[in-house]
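The following block contains the structure, expressed as structure tokens.
A selection of the complex's chains, in situ.
Order as written gives the chain letters A, B and C; numbering starts at 1 within each chain.
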Amino acid sequence: MSGRSDSIRVQINKSKTRFTTNLLWKNNEKWVLGSIIPLVLLIIWEAAARVGLIEAHLLPAPTRIIQEIFEMGAGGTLFSHVGATVFRVATGFFLGTIAAVLLGSAVGYFTVLEKLMDPLIQAFRSIPSLAWVPLFILWMGIGEPSKVTLIAVGVFFPVYLNIVSGIQGVDRKLIEVGKIYGFTSTETLRKIILPASLPSFMVGLRSGMGLGWMFVVAAEIMGASQGLGYLLVVGQNTYSPELIIASICLFAGIGKITDALLKILAERSLRWQDSLSNQR
Amino acid sequence: GCSSNASGEASKPKKIILDYAHYSPTSLVLKEKGFAEKLFEKEGIEVEFVLSQGSNKALEFLNSKSVDFGSSAGAAALMAKAKNSPIESVYIYSKPEWTALVSTDETIKSVEDLKGKKVAATLGTDPYIFLLRAIEESGLSAKDVEIINLQHGDGAAALLSGEVDAWAGLDPHMARVEKEVGANLFFRNPDFNTYGVLNVRQDFAEKYPKYVNKVIEVYEEARQWSIENPEETAEILAKEAQIDLDVAKIQLERNDFSASVPGDEQIAIIQAAGDVLKSEGVIDSKTNIEEVVDNLINPDFFE
Amino acid sequence: MLAVQNVSRTFNNGKAGFQNVTFSMTEGEIIGVLGTSGSGKSTLLRVLSGLDEEYEGSFTLSNRKVGMMFQEPRLMPWLSVQDNICFGIQSVAEQKLAKDLLELVGLNGFERHYPKDLSGGMAQRTAIARSLITEPDVLLLDEPFSALDAFTKMQLQDLLLSIWRRRKTTMVLVTHDIDEALYLCDRIFILRGQPGELYAEITINQKKPRLRGDVGLAEKKAEILSLLNLYNEIKENGK
């Protein structure tokens, strides 16, 4: 064992001074640090493209991509593509989450339900998004409902999985407190189990949102004429690398934004946690 | 898909759903110019356009009643029909030369040079059939080359990055590769392409034969228009498919809009394609290709 | 009111828990349970409260509202002190009571704190307030004042007495503090062994409230210590 070995420690008014001077940096540090690596990568990429290390017809330079995005933006199509996709993902996310919360809390809480339904749900979980496409076209046609539902399916599984195991991991001690007060199952669920499994639920939400973005491509193969997934497929079908990369960048960018929103939500709602992250 | 429900009088659909596709310039013109809307508005029938991103999607949409008319390659329609899809091909929207064998390797100048090489193609699609027929014609067999199953776009990428030696290409990828990298189309033969066909669902055709006629009528109108306005057609294609005008022009040059009535010529080519598919095991060996093609191609709606 | 008939609850193939416990209680009685660590006191409370149903034997508990305070605070980490105290109640009417209890356990000014920002004793006091707020008829307390300083402890013992006086609450109090048991309880049970068995029962007839420095109680304390087999130990250690 090494032991804490600092012999003398003198710290005077440490926290107070720190607080005022570094406020500005504190607020922006996150953004600045977060953009370093992406920027470096972008610069390398651009340089490689300029020098000719990467051929433009395979991987166009970032400036070319940005130009493409700006052109779409100027033409007004960008907005409608992004809008359509965001709308689909948002609706699908909403529906998928609701379904996952309902089913997940039932399955997580009632052992019988778990035994009845969980095996089937877990089996469905490994069916790829592309495989659902023909089935959804068959069942629901190619309208907006089938697209949204497909995305909801994608969102459902990680949220469900995280809720179920979050619930099953809830501290028995807390549940017993509810039992003492004669809580019904719904009360226990609402007042103890769901809040206690909130950390896990939040991860599920973020995971689910990620899958929502992934499933949107499969969804927009189903006869869409707008959307980022549509752009991607069109890019692939018409062999336009700049369109492909532009749509990938948009996916990444908007996906990142939605994730950041969820992350903030998670941080807000988990302030009570006595955890590593709240300690900082 | 609850689209074409008969309402009141049985002989009139409420709504007709057409597909449009980047591989069918005629359909793009039709959608852009609004010929169909003009004609059907008088009868109080709604027209809706749905984008097909490939033959397989168009056929899937037909199967699931999501569209009434769908554009596909002839061979694709044949394969679907062989699996009992209730469709009929009633119209030829173009005779495209959309596929050829492409290579960036200078030493590959003919199909014979492919022996022992890697060739990318998408299983079951026109370029695949084209490749098989080309190999067969040159006296090689399918086993002499290594066919790598890649999606069209990925095939182009694999060709350019040297992963494969040749590629059974498809427009507009092919046009673009040709134009930008100077890849060479070392084997071309328009007659190995299985035409672009417009398919209708059988139950729609049975219920509303008159409206099949009318759809063909507007398609004819669009075809005439694109023959007369090649420049504008290229612009429409470039805009819709989000490709360069130049690429659109190359693609259009390889489309022959002269014939539109399905006939013996088409039947022969599609049958040949069917035989190749059958010998490759893509179509079940018990299938009677002749009969299937016969059931598929239906020129009766032309008047 | 409460009649326990030869109840056992053992773990580890009968190597831990408690066994063969039989006793009965009348309404408004306060019973203290003393015993060595691991002798099954908490397990007994869990059985009585209905949380543990794997016991053997039988017991009757008339239709009463049971309140329980666990050995650990078991606060909901996502609720503030105030909300933790109100955890078991539905109506808004009882909010007033919550305010009073907060005051009584000395947590004024900490209503909005989350459990992670409380000291050990404050968490325990929150748990006490939470178990009192429903005004149960039977109160099961598992070492309720173990983390409190002598001063606060006495205050809360008196709080408990005042509640008992007002509502005639029946209580079972597990504690390690013999003085506390003598000050509050009508009868004291002593559990011993592993699995624990009811080893002795001491009745204290003095009326409550009692004097903390009472001589009669001091005698009882000596008796209890000897029962716990401690007296000799102390002499030994003190040489």
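By definition in this document, a contact is a pair of C-beta atoms (placed from the backbone, for glycine too) under 8 Å apart; a residue touches a chain by one contact, two chains touch by 3 or more.
The shown structure was predicted, so the numbers you read here are calculated from the model rather than taken from an experiment.
Undergrad: What is the full stoichiometry, given one copy per chain type is shown?
TA: A x2, B x1, C x2
Please note the rule applied: only the chains that are shown with their structure count from here on.
Undergrad: Of the other chains, whose C-alpha centre is the longest way from the centre of subunit C?
TA: B
Undergrad: Quick check for you: compute each chain's CA centroid and the global CA centroid, then name the chain with the smallest gap between them.
TA: Answer by centroid distance: A.
Undergrad: So how far apart, in whole Å, are subunit B and subunit C when each is placed at the average of its C-alpha atoms?
TA: The answer is 83 Å.
Undergrad: With centres defined as the mean C-alpha position, give me the subunit A-subunit C separation in Å.
TA: Centres of subunit A and subunit C (C-alpha means) sit 48 Å apart.
Undergrad: For subunit A versus subunit B, what separation do you get between their C-alpha means, in angstrom?
TA: That gives a centre separation of 38 Å.
Undergrad: Show which residues of subunit A lie in contact with subunit C when the two form their complex.
TA: Interface residues on subunit A, with respect to subunit C: 173-174, 176-177, 179-181, 191-192, 195-196, 198, 271-274, 278.
Undergrad: Taking the complex as given, what residues does subunit C use to touch subunit A?
TA: Touch list, subunit C to subunit A: 49-51, 66-68, 70, 72, 74, 76-79, 87-88, 114-116, 134.
Undergrad: Which residues, counting only subunit A, touch subunit B once they are in their complex?
TA: Answer in residue numbers: 55, 57-58, 134, 137-138, 141-143, 221-225, 230-231, 233-240, 243.
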